[in-house]
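Removed: one protein chain of the complex. Kept in place: all other protein chains.
Per-chain residue numbering starts at 1, and chain names A, B and C are given in the order in which the chains are listed.
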């Protein structure tokens, strides 16, 4: 059985505390992989704000399904997906995933899989505000193509 | 330029604090991947201790070389490798790596690469003590084979 | 039947509201989209390129030819950009 935790929240999260707590003290876990997404400034330093919109209800369902799919494909002891919404500024942490497994390769593959699916199967939309205006971030064809890896 | 940190130490490390501090507040970083290796108990719950021996001097050089190789292959803003030696008990954290990049795929690939090389190119040796005796952990052929992925 | 229709991201902005309730007999999502397009210019604009629109029925991603039978909540939105 995989312990799955899904959290969708507006407030900041404490990445360090989440990492410290995740799979803590488990003796059946040999490997933990974490990923954290951060609001990155544009090369021309023009990003003032990133706003994340989501679909309450569907978001939690979609994330739970992605986590359960990962737990079916790999032998995982724990999975965490945490994603924020609302306004964020450059340098702020947007989201994280964490995977725990007996073995390294499974923890890595599962974290990579979670990110690929989260990116184009969970109902989040990013809007960027720069000095010159606001626009929605376009999905990349490569994001959709990445799903065929799995 | 990639900020590289290498630490080899006997004392425990605070995985949460390391994750919290790593690439903190950087606006050029969009993705952080961390890996943590944990002493895992045997299926038959017989592991009492894991002792890690290393080659002081060469260890730091080897880890620094692996980190620099990763920074050459991928565009990374920060790399951390931290590895303990000495006696450890099941559930204790052995080591961690962390990679920061503008982009997710690079952070993932670099962390995976660091682990593959660290596993069979850094001078650490594990000895396990179970209820029935002590023995050195044998390297796996698959560990050496994994290097050909890169 | 009565359907709750939700719009997100630029679809919400173009249509000018986050949700509405409509009375419709459309058998499929595609038919519903045709009805909406016929209503007003802002709908026609929002749904002008369906390749850029995704749809969920009762919070599950579906295709445009999916049946609306038994559906209660339909959501339209652009391709997702989480992570």
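The working rule: a contact is a pair of C-beta atoms (placed from the backbone, for glycine too) under 8 Å apart; a residue touches a chain by one contact, two chains touch by 3 or more.
Predicted, not measured: the structure shown is a model, and the values here were computed from it.
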Interface partners of the hidden chain - shown chains only, full complex considered: B
Chain not shown: contacting residue from B:33, B:47, B:79 or B:95: B:95
Hidden partner chain, touching residue among B:7, B:103 or B:127: B:127
Positions on subunit B where the hidden chain makes contact: 37, 53-55, 57-58, 61-62, 83, 94-95, 115, 118-127, 136-139, 143-144
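Going forward, only the chains that are shown with their structure count from here on.
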Distance between the centres, which are taken as Cα means, of subunit C and subunit A, whole angstrom: 26
Distance between chain centroids, defined by C-alpha means - subunit A, subunit B (Å): 22
Sequence positions of subunit B contacting 2 or more other chains: 104
Subunit C, residues touching no fewer than two other chains: 83
